[in-house]
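Only one protein chain is missing from this complex, and each of the others stays in its spot.
In order of appearance the chains are A, B and C, and numbering begins at 1 in each one.
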Amino acid sequence: MDISLADLAFIILAGFTLLTALGVVLFKNIVHSAIMLVFSFLGVAGIYFTMHAGFLGLVQILVYAGAISVLIIFAIMLVMNQDPEKTNLPSPNIPNIMAGTYLTILLVGALVGSIWFTSFPEKVAPVSGDELGLLTGLMLGDYVIPLELAALLLLVAVVGAIILARGAEHK
Amino acid sequence: MEHWFTDIAQALVNWLMGLGLSAGWADFVLLIVQWLCIVMIVTINVIILIWLERKVSGFIQLRLGPNRLGPYGAFQTIADAIKLLTKEDIIPSRTDKWIFMTAPLFFIVVSVMLYAVIPMGDGMQVVDFNVGLLYFISIGSLSTICLLMAGWGSNNKWSMLGAMRAVAQMISYEIPLAISLLGVVMIAGSLRLSDIVVAQGNIWFVLLQPIAFITYFIAATAELNRGPFDMPEAEQELTAGAYTEYTGMRWALFFLAEYTNLVAVSALCATMFFGGWQGPGLPSWLWIIIKTYLIMLVFMWMKWTFPRIRMDHLMSFSWKILLPVSLANLVLTGFGLEFFKWMGWW
Amino acid sequence: MDVFNLEAMLQELQQEMGEKLEIDEDAFFTYLKIDAQDLPALMETLRQRYGFNHLANLCAVDYEEEFELVYHLYSIPDNYKVAVKVRVSRNKAELPSIMDIYPTADWQEREAYDLMGISFQGHPNLVRILLPDDFAGHPLRKDFKKEG
Partner (left out) sequence: MLQTDQYIINIGPQHPSTHGGLHVEALMDGENVVDAIVHLGYVHRSIEKIAESRTYPQFVPYASRLDYLASHLPTLGYCQAVEKMMGIEVPERAEYLRVIMAEFSRISSHLIFIGSMAIDLGATTGLIYCLRDRERIMDMFEMTSGQRMIASYMRIGGIAEDVPETFYAAARSFLDDLPQMIDEYNGLITGNEILQCRIKGVGTLSAEDAIAYGVTGPNLRACGIDYDIRKAEPYGIYDRFEFDVPLGTKGDSWNRYIVRLEEIKESARIIEQALDALPQGDIRTKVPRVLKPESGWEIYHRIESSKGELGYYIVADGGNKPYRLHVRAPSFINLMVLPIISRGGKLQDIIANIATLDPVLGESDR
């Protein structure tokens, strides 16, 4: 069998991502799960790299692995108040299991369906030339208003979350 | 002298291809060899640096520093390394073992990975990434998690406090760090580090971007967890912060990683603001070494002179002073560039 | 009170307290000897009316049958001094705490409790200060068995 370096890299990275993603679900200690999540993010970033989307990969590392996961770990550590070994156990509650199963079936079905019915092009050429310039043009040129609106929405969401958590002052 | 290392690399690739490997695989092997070289460079640098730090602190503190082992105590670090290697590896029983054990490994891996994009001479770069600067910053942000892992895994309040401080500090200082570097990027017009070096052919960016340099330098000190920003370690307050429970080689790995980071950040500083490997007479790789070491001496000078800043001052300094200043610098640079273009000077 | 006069103070105190107060002096100090239950009142007077705001020293002496508590008081900044002495019996080594009047008595009373075994009524946190919590006995008592 003849595999190129790129294929090998993809197989390794995909396997790594899947394994760590499984770890997120299966570890009993939720802190371990969170750290597995970081690795999963890194694996995804690696896949971006193999697809010559370096910028996206780095943003994936910076935002997801570097920032979001720290946030997740922080949140876990702040609210965790019990034996860490028992924080990520399967729910003993039948309705929860039912709901989980249902959601899983739905998700897998949607994924399989979308993959099945999409006609993928045989081969996608890597973005020629300056991928950064293209992205910049899209984000800060054509779609600058949606981008800023999204940023504003996120800001509002953050402020709202803080108010929800701390409670507004009643005067 | 200039092309020693690039010639060796080229010869290696030619030899491998002569053996019948495809170009891709030959590059892959070369990559591995380059990584090994980086690990070697890091190790040698750290050995020199620890010795240098002791000598510098000795000089500042009117002491001699190490002077028993070898000429001017040069082998002191090696003796220390042997001592640390042979020390008992104590893992406290109530720790989260896997996290505790792997945190130092990840920390050192992350800090070594930083070197991939640093141009260590003309054409001497492991990967000449088109978004090299972003790579540096995003990989650098990963070390936060390693410190958090160390603090959490130790199951010790001091460690946890140290880790919390580390996270708060590193996340807040990453922002001014990145924004201050953006000024340079705007002038150079590229995130590729080799382009940035070439753009400084006529004038170093430290002269064009003095404010960015100062904010970068301060934020970098905080990112490195070095004095006066050594909050996460803070031996006078947190005993040793996140490293409190670590012994022997695991502790040494943290130590190693901190110095590795120091070299990387100093090298980046030289690349971004001091013309990188460019310089008259000497070969390019020597120039970057000289510049990096000079910058590191300033870091050491700061560490051994200043007291430690308080945590709340540290945070307010980042958000209230450093961030606005670096943002203002960014705006100023934008206006300046447009003005230059309008005047036709650019 | 404009000009402080130790003699006048002693006379006033003697008049007010009558029998309860016994005044004694040596070359260095004037001693006000009083019973345990009247101690807080005397201290309050000394602090509020005569300005003895600095409780320099509080310690206990073991006189076999009795313990004697000595309070050395100074006034800042005038620098007058007086000492108050209280005797309590060994069997019932109790006296009121003066922590409300002189906060500095806090640790000093704890020390006297720790090393001499005198309990101060009304002290909010009367626990050992220098010795471990599980230490048996009070070492500065004369009958404490020395070992080693």
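Rule of thumb we're sticking to: a residue touches a chain if its C-beta (ideal position, glycine included) is under 8 Å from a C-beta of that chain, and two chains touch if they have at least 3 such contacts.
This one's a predicted model, so the numbers in the text were calculated from it and none came from an experiment.
Novice: Identify the residue among C:L21, C:L42 or C:L55 that touches the chain left out of the display.
Specialist: Answering carefully, the residue with contact to the hidden chain is C:L55.
Novice: Going by the contact rule already stated, which one of C:L10, C:I23, C:A41 or C:I129 would touch the omitted chain in the full complex?
Specialist: C:I129
Novice: Residue by residue, what part of subunit C touches the chain that was omitted?
Specialist: Answer for subunit C: residues 26, 28-29, 53-57, 59, 61-62, 70, 72, 76-77, 79, 81, 83, 102-104, 106-108, 111, 115, 128-132, 139-140, 144, 146 touch the chain left out.
Novice: Since one chain isn't shown, list which residues of subunit B touch it in the complete complex.
Specialist: Where subunit B meets the chain not shown: residues 57, 60-63, 157-158, 161, 165, 227-228, 230, 234-237, 239, 304-313.
Everything below uses one rule, namely that only the chains that are shown with their structure count from here on.
Novice: Just curious, how far off is subunit C from subunit B if you go by their C-alpha centres, in Å?
Specialist: Taking the average C-alpha coordinate of subunit B and of subunit C, the gap between them is 63 Å.
Novice: Centroid from C-alpha atoms only, then distance subunit A to subunit B, rounded to Å. What do you get?
Specialist: 28
Novice: Using the touch definition from the top, which residues of subunit C touch two or more other chains?
Specialist: none
Novice: Which residues does subunit B have that touch at least 2 chains other than itself?
Specialist: none
Novice: Touching residues of subunit A toward subunit B in the complex: what are they?
Specialist: That would be residues 4-6, 29, 31-32, 35, 38, 54-55, 58-59, 61-62, 65-67, 69-70, 73-74, 77, 84, 130-132 of subunit A.
Novice: Can you list the residues on subunit B that touch subunit A in the complex?
Specialist: Listed in rising order, the residues are 24-25, 28, 96, 98-99, 129-131, 134-135, 137-139, 141-142, 144-145, 148-149, 152, 167, 171, 191.
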